[in-house]
Structures are given as C-alpha cells and as structure tokens.
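Just dropping this structure here.
For this depiction, one protein chain was excluded, whereas all remaining protein chains were kept in their positions.
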Amino acid sequence: MTTQLAGIDLPGPVLTASGCAAAGKELDQFFDITAIGAVVTKSIMMEPRSGRATPRMAETPSGMLNSIGLQGPGIEAFLEHDLAWLRERGARVIVSIAGGTTQEFEAIAHVLRQHDGFDAIEVNISCPNVSDRGQVFACRADSAAGVIASVRRASDPAIPIFAKLSPDVTDIATIAQACERAGADGLSLINTTLGMVIDVTTMRPALAGVTGGLSGPAIRPIAVRCLWQVREVLPDIPIIGMGGIRNGSDAFEFILAGASAVSVGTTVFHDPSAPIRIQNELASLAALRGFTRLRDAVSYAHRDPDQARVEDADGDLELPEWV
Amino acid sequence: MTTQLAGIDLPGPVLTASGCAAAGKELDQFFDITAIGAVVTKSIMMEPRSGRATPRMAETPSGMLNSIGLQGPGIEAFLEHDLAWLRERGARVIVSIAGGTTQEFEAIAHVLRQHDGFDAIEVNISCPNVSDRGQVFACRADSAAGVIASVRRASDPAIPIFAKLSPDVTDIATIAQACERAGADGLSLINTTLGMVIDVTTMRPALAGVTGGLSGPAIRPIAVRCLWQVREVLPDIPIIGMGGIRNGSDAFEFILAGASAVSVGTTVFHDPSAPIRIQNELASLAALRGFTRLRDAVSYAHRDPDQARVEDADGDLELPEWV
Amino acid sequence: MPVQVRGEVVSLRRAGLYTVLTVTAPGVPEITRPGHFAAIAIGDLDSSGLILRRAFSIHGVQSRGIYGGTIDLVIADSGPGTHWLTQRRRGDALDIVAPLGRPFSLPRDPVSCALVGGGYGAAPLVMLAEHLRERGCRVDVVLGASTEDKLFGVLDAKRIASTVTITTEDGSAGVPGRVTDPLVDIMARANTDVVYACGPMGMLAAVADVASQAGILSQCAVEEAMACGIGVCMSCVLPVIGDDGITRMVRSCVEGPVFRGDRVRWADIGTVPPDTLGAPSSEGIPR
Partner (left out) sequence: MPVQVRGEVVSLRRAGLYTVLTVTAPGVPEITRPGHFAAIAIGDLDSSGLILRRAFSIHGVQSRGIYGGTIDLVIADSGPGTHWLTQRRRGDALDIVAPLGRPFSLPRDPVSCALVGGGYGAAPLVMLAEHLRERGCRVDVVLGASTEDKLFGVLDAKRIASTVTITTEDGSAGVPGRVTDPLVDIMARANTDVVYACGPMGMLAAVADVASQAGILSQCAVEEAMACGIGVCMSCVLPVIGDDGITRMVRSCVEGPVFRGDRVRWADIGTVPPDTLGAPSSEGIPR
C-alpha cells in the first residue's frame, strides 16, 4: 500500500505540487486527500506576504504562466491553521518553504523543528536571492548548496529535506550534485521555467510581474530531460518528479526516468481530482507493464539496452501492493 | 514593401526557421516563397551527414521533439543544388551553417565567401562542440564568441551574420553580449530547448538520440522571455525572433518584445503555407494597432509605463507599407 | 460543496452577440444559488492545448425534466476557449465543476433591490431577481452595454422586475449612456435598500460608489482572470478590506466572486496597495 520516499512511508506515489493545492482543504472537497502520497503545501515564508499585483496568470499553449509572488500567511499562521487542519484530517504533509535569504530559510526550518505533523520539507530554492540581485538561489551551485546546508542543519535529522531545483540553468546535474553534497535527502524536479507573454492589445507584458513561471504539459519534456540528466549522475538519491503530469502514463514516464514519486500541479486546475485519478492510473499501468512494486520501475528507462525486459504481466493482472 | 534587417532589405518580416523548410523547394508548392522575408535553409555542414537513427521525432503537448542530427548533403552539394535553385527562383536566402569545431564553422564561411546568391548567414551555435564533450557552443560565452569571431572574420563584410542562441543557459543575456562583441551583426532567438520523452510501452527514451530539441507553441513563452532579456541588455542589435509562432498575433508578440523579423518553424508542419499567412496576419494586426511601419513596433513593449500609446488607427485602416 | 460532473450539451441558442448553452449537470441545480459560477473544461487534456477551465456565471437551472438537471450559461465569444464552447453541438460532452464561489447574499426581509448588469453580467441577475421576488422584494433592473447586441436578459428582466431600464453607450437601445446615469434616480424613486451588480470592473466600481454615496449596501460580482476557480492557485486576487479594517489580497473564486462593494478597493485593483497585509518591501518579491 505504501511508497517509500527518502525513508518515509507514504500512502501512494502521487503528491500535489507546491502552490497548486494550497494546503489541501479545497481539494479535499473533490477527493480524499489522505489517499494520495502527500500534500505538498504552498511555499511558506517567515512573514505574511501579499504576493504580486494582478494579472498573475496567463494561459499559454498546453501551459500557463504564473507570477503569484509567494502570497501566504507567514509560518505562524500556517502552522496554526493550515498544518493543524492537515494533521487533524490525517493527511501526509510535505511542507514547502521559501526565503529571500539563506537566513530566512534557516529561521523557518528552526520554527518547523518545534513542530510535528509533517513528514518532510521541500526547500523551494527557485526563488530570488535578495542579496544576489534577485538571481534565484537554484541558479548557482554555491547559493543552492548554501540554503540546503542551512536548512539541513536547522532541521530535525529525522525529517528528510528535498531541494527543489529550477530547470533554468546550463547544467542542472551540477546543481543537483551540489545540493546532495550539502545534505539534501532528496530532490524535487522541476520548478517552473521562466517565460513571458506579451498582451497584443495593451502591447505590454501580460503579467504585472513581467515574467512568470511556465508550468503544465508544455514543459513535461523539459522536466523529464532534467530528471534524466540528474539521475545519470546521482543514481540513488530519491527524486520527486513533476512538470506537466496529466495522467498515469505521464507519471509513469517520470518513474521510468528516475522519480520515486511524482507531484501533480497545473493539471489540478483542469481536473481537481487529478492526483487520485493519476495515482490509480499509474498503478494500473505499472501493473500492466509487469511491475508488482513501483520501486522496481524507478529509473527503469536507464537500464542497459540489452538488459532483459520485465515479463509482461499475464492474463490475471495483479494490482501492485501500493494501490 | 520591405523589412530592414541588419542592413539588408527583405520583402517582408517573416522567414522560415532553419530545419523546418529544407531549402524552400517543397514549400514553394504551397505558397510563393519569394513573397516572404527569406528562406533560412537547414543548417549545413562541411561534409554530407546521415543524421541520427530513427525515431527522430516525438509529439509533445503543443510541441514536438526532434533529433535529426543535422542530416544534410554537405556544403558543396548544397551550393550546387539548393542554393542554385533558390537563386534561380528569386528567393531571399539566409544560409544556416553548423560545425563540430570552430574550424569547421570557419571553413564553411570561407567556402560561402566564394559564392553569392544569399543575403545573410545564420550561425547555428546550438550544436555540440566535439572538443568540449559535446557541450553545445551556445552554452558558454567563450565558445559561442569564438565561433562567431571566426565566422565574422572569414565572411564577406557585406554579409551580416546572425548568431543563433540556445535557451538552455542560466543567463542568455551574457551569451548574447559575448556574441555581439565577437562581431555578430544580429541574433536569432531561440533554438529548441532540450527535452525528452520516455516511451511507456518500450520503457525507453522515445528518440533514438535519447534527448531532442523541443519546439512549437509550447516553448513560445520561453522564447519571448529570452528575446525580452536580450533586448534589455542590447537595445539596438537586430534580432530574428522564433519559437512556437502560430499566427500573426504570436509573431506580433515577438516584434513587440524586440524582434525585427520572425522565423516560423514547427507551425509549417501543421500548415505548409503558414509563413505567408502569418506575414499577412502580422501586417493587418500591426496596422490595426496603429503602426504604419513595422519597425516602430519593434521593442514597443519595453517602452516606459507612462510613455504615450500610439494612436489606435481610425476607421479607414491603412495597411502598412510592408504588406 | 462543488461537484465535478460530465455534462451533455442539450442546446445552444443565440441571444444577441451571446450563445446561451444549456448543458446537463446532474446534482448541480439543486445546490446552485444566484451568483454561483461554473468552470468548464475546454476539451480533453489529451488533445486540447487550452488547459485551464473557463468560468461562467450560472444563468439558470432546471432541476427536473427529461434531462435530470441542466444549467444555462451565457457565453461571449471572446477568445479561443469561449469560441470553442460556442462551436459545441447538441450531444457533445462537457466537463463541469460547479457550483463555485460565494453567491449573492439575500436579504431576510422584503426590501427594495436594484439589480445592475453590464453585458453578459446580466446572466446571474435573472435567477437572483426570481429569488428576490419570491421573498417579496421589490426588484428594479438596469441593464447596460456598449451597444444593443451586447445587452442580455432584457425580456427576462421585464417578466420579473418592477421596472427595467436599458442603457447603451452608443444609444442603439434605451437611454444613451452608462448604467450609473439612471441608477441614482431609480434608487431614489424605489427607495432602494440594496444594489446588486455584475459586469465589468469599471461598472462595478461606479455602482459601488453610487451605492456608498447613497449610504446603502452593494453586492458586486467581480470577474478576475482565474486559473483554478477553486481556491488553490492565488491567481484571482484583489485588494479587499476585511472586517478588521485590514486590506488583504483575497481570492475572488472562493471568497468572491460576490463582494460587498464598499469593501473592494476598486481603484487599487491591479496593484498591491502599500498598506496591504504582507505588501512588498522595497526588496522586490519573488515570483
């Protein structure tokens, strides 16, 4: 029934993506959020934040741009309301954290250490570093590693931390390696890629924030490529794959490329019950391909060309244990 | 009637994208290729090349991957057959060149210098540098600049050269600046972005080449963002914009973001007469927005927030001179 | 609580520039109240390039009948998604999430209400007018648009309301001008207690202002671009003053689309007012 992810046991391999499920409450109207792997909460910062001006979103072919600007209630209100609700509800939780400085990340990790009711921390390092002209932390190996090392140091050693990387770099494998060396227990791949739309009526950028993060099916090939490249250099680190997953088949691509679990983001906007649907579809597809345990499919597409295929499942299809 | 691009006069602002129009002959069945800005030919190398094994393409949401591997007849056969035909036909031509080493780029430029019948050179530096573990030239400012400087040196000074950049870098503006300093007369933005699809039936990468270049409407927001970023640091360099242009409105986005001309690639596969259709749509839209000359719309989205809008055209719409 | 259902197109008909779409939506009519909206998927995720749902006010509901529950939507063809919807044909399937949002608050007592609709903003007002009449309220309706073919709901309004006033900016129907021009008079004549409004932001701001000036309540259904429609993405926010006097960027899909007109900071929409909770310092904000 469970999926292993960096030493934690989850009810399944499908998670929500940070920022696409708020703190789970709204989605719980559409499906039982305790049945999926975990809710990854919207990245939280130390203080309340208003986010950016609107327009904050623009639809693009098979995707969308967003520039929300990390609107949120701040860590204290988050713990009191959101995390408390999730805990009460019995959902598994990965808390996503963000900061404008390494110190802010560390401070949030300190606060979290005083609390329980969550299973892991995802460190959103794809946000601007105020002390580096707003360059995002994840764009440089040193700034990425700096944040991860601080959060790892400040956090309960029993809580795994995932570094969430940006695809907007020349060499993502190097950044991933730096995060691993800095103590990341796992990686989350990928955050949105930077994009822009010009409104041809106003003849100005469509978003108030000028640029925004591109997400959705459009970026899936980029996400799979990033995952593949990272998996080639880090054969063992647990990875949460994401970027444009629409269905079980897309999710299975990420598993085969090296993910142990996947997050569903933008697709939730199309289909609010997508996470549970995708988890079920993934289970059926993996079983159909002869995997009784999903973990055997992880990185399977990297096998040697002449390595034997798993036997196709025969007539009586057995659904795998993690369904 | 004409569009100015780095000192050359073209019949219009819409070009074909390299590799998406072969050498123009096939598209001439669907529309008059002398009516568009120019045919940008498939990147040519010194020797004949077989390209990669198949599968060479995979469809993705609003896009596609290709890994053709620069199949081509070599520069001599290209000059004799393709360029000769284009010249005879009276089309404007931008010759795209590629190489595995800086020397190869330079050698092709030398050969081209002995010939006429073309208007500009586009230097496809988004191809692997054999002496740098196959890293593409465009991923580093020094290797990019090295190729551009060599090609510029070897070419007829009257022929403008365009450096075609890859979006797969942490900071495209820096690469663009390096190319400009190395003597590029213009830039072409963007080449495909690296992507990957796993075939969930074979459970292997769908392309024989494992990764491929992602193109089509899916990448348009990335392309517009790259163009915007480059335009912010290089206010005057002529830019050919491309990446997912489907219609006149998409093309106009690129113009407003800073392109003087645009190339249409993947959309040709959907609609073989797309280049001329888009050129006409762009003309109407720009006129509707009150521009009598397209060049006044170039970079218009970068204007100061309080700068006056062009007057909307009144009832009697005058089509601009370049239709 | 909203549901996600697969509906089937029962009919499409033209009404001026709009298309009125009737689609089955089992279970939805029973729980829909005036001001709720529906979010419709534009094709299958497997083949469509338009991945976000489109939001439409629920114009009408039929909970019985041979189709077992249908809803009516009024669609203006204003882009690729709405265009796709106007091209549907009888029998086509549609994926619907509804009812969404916070509906109009209805008065407990039989008060006098003015309903103001701009363009297709009239869509939710018909159902609202019916509910108000059921409660014994007086209903005066003002419908406006830039031009005649963008008016909606005139006949329905005439059927239900005590008075119906039409305005068009070009004078092609009714009184030339804007809805707020006759509104002041109507409010005085009908002794209006509350104003309900739906339409473009500029109109809502003006209506809210007229109501405030007259010292009465207004309820305005806003229209912000929405990515999710269910409260999880934070794209649809606008600055709203809370009970505690603090301005917050508030989600119009779950805390709206209906807001008290005096609580919305109309002039600041599209900005983050500096006194908003968590407003950016000079350091700039991450995306």
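Order of writing sets the chain letters: A, B and C. Residues in each chain are counted from 1.
The criterion applied here is as follows: a contact is a pair of C-beta atoms (placed from the backbone, for glycine too) under 8 Å apart; a residue touches a chain by one contact, two chains touch by 3 or more.
This is a predicted model, so every value here is computed, not measured.
Partners of the chain left out, restricted to shown chains and counted across the full complex, are A, B, C.
Only one of A:Gly19, A:Pro61, A:Gly99 or A:Gly243 touches the chain withheld from this view, namely A:Pro61.
Only one of C:Ser48, C:Thr70 or C:Thr180 touches the chain withheld from this view, namely C:Ser48. Residue in contact with the omitted chain (choice from B:Ala6, B:Ala21, B:Ile121 or B:Ala286): B:Ala21. One chain is missing from the display, and on chain B it is touched by residues 19-22, 26-27, 29-30, 42, 47-57, 59, 61-64, 66-72, 74, 98, 100, 127-128, 130, 134, 136, 192, 208-209, 211-213, 216-217, 246-247, 266-273. The set of chain C residues touching the chain not shown comprises 42-44, 46-51, 80-81, 83-84, 89.
The chain not displayed touches chain A at residues 61-62, 217.
Here is the rule we use: only the chains that are shown with their structure count from here on.
Without chain B, contacts among the remaining chains keep them together as one piece. Distance between chain A and chain C, defined via averaged C-alpha coordinates, is recorded as 35 Å. In whole angstrom, the spacing between the mean C-alpha positions of chain A and chain B is 34. Looking at chain B, residues 61-62, 217 sit in touch with two or more other chains. Shared interface positions of chain C, defined as residues touching 2 or more other chains, are 49.
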